[in-house]
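The complex is shown incomplete by one protein chain, all other protein chains being positioned as in the whole.
Up next, chain A:
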Amino acid sequence: MTLSTALRRLAAALLLMMVAVWPAAAAEDKAAVKPKPLRIYMALWRGWEEAAQGFKDYFINQNIPVELIVRDAAQNKDKLKEFVAEAKQMKVDLVFTWGTTVSEEMLGRIDSVDPTRHITDIPAIFAIVSQPLGSMVSDFASSGRNITGTIYLVPTETQVNLIQSYRPFKRLGVVFNPLERNAQVAIAELTAIGAKTGFSVESRALELSDGKPDPASIKGKVAELKAAAVDFLYIGPDTFLNVNRDILTGAALEHAIPTFAAGENPVLTSKALFGGVYRYYTVGQLSAYKAEQILLHKIKPADIPIDPPKRLSIIINMPVVRQLGLYPPMKLLGLAEVIDPTQEGKAK
């Protein structure tokens, strides 16, 4: 980054010199030196969080003037239609969509893109989409459409390896929301890997009340998993469970079941034991970098591959470690980011 910053500064300096030497071109070049801020429409699902912050900070750090138009759907699907209309009417330069639902509703699933219902003319970047392959794009190398995006989930196989490297296990427990397709896809993948590497998956669907999953049923399901003698509890990319993470991880801790989370929140702000994730903040930054590629370097979104951040974050929740007495292997500890509020300030 520092090199590209330096290059940009150098380019700017050269431009200024040209302005000084070449008065005739001055009028045009001044526009290049001080451009009108780019307008980016940010459609969020559950409010401002780390990914959005990373996205915003990138432009601030890179000194790129942008005007962010931030809209929060607050987990209400109906609002997304209004967002599409608004973005089109405002003629923004780029659209950023957060989450699977927002991205699918605003940009259209790959098999059902409709220019009247979806944004097609304005370039778009999606982020925090659990299974972009097959839903948003058919190939990570190129979307083939006017969008690109980032991957935020660590490949399931890598996640399994991480859990194995913490402690070898034979039985993996999963509680899931039967209404979310993501969770079922994740369970199917885990089962397939388990069949190959020799572990079984115990999954328990949450009970529904009024067509919605019932948070009160979480504790019971965890108890069932305990009875089934699972070695680890796996928390997938499940929005409902993410919202109710305290209940889930709390129950697991009560039954002394170690938990692995595919997302960062259960570890960072709740009581999951550890997780292997791409940090939302980093994903946000990477998304902003792709926006820069599109807006300033005029690269077509279809030419920008969809990829995850380079660095995988292993997060270990130390208070939970101590409570369980299940200490991480030294090698993993050396690579991990350790969350330990009691050691604040002297952790590193």
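We adopt the following convention: a residue touches a chain if its C-beta (ideal position, glycine included) is under 8 Å from a C-beta of that chain, and two chains touch if they have at least 3 such contacts; residues count from 1.
Keep in mind that, in the parts below, contacts and distances are computed from a predicted model.
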{"item": "Name under which UniProt lists the unshown chain, selected from \"MFS transporter permease\", \"Dipeptide transport ATP-binding protein DppD\", \"Acyl-coenzyme A thioesterase PaaI, contains HGG motif\" or \"Inhibitor of KinA\"", "value": "\"MFS transporter permease\""}
{"item": "Contact set of chain A toward the excluded chain (per top definition)", "value": "318, 321-322, 325, 327-334, 338, 340, 343, 346-348"}
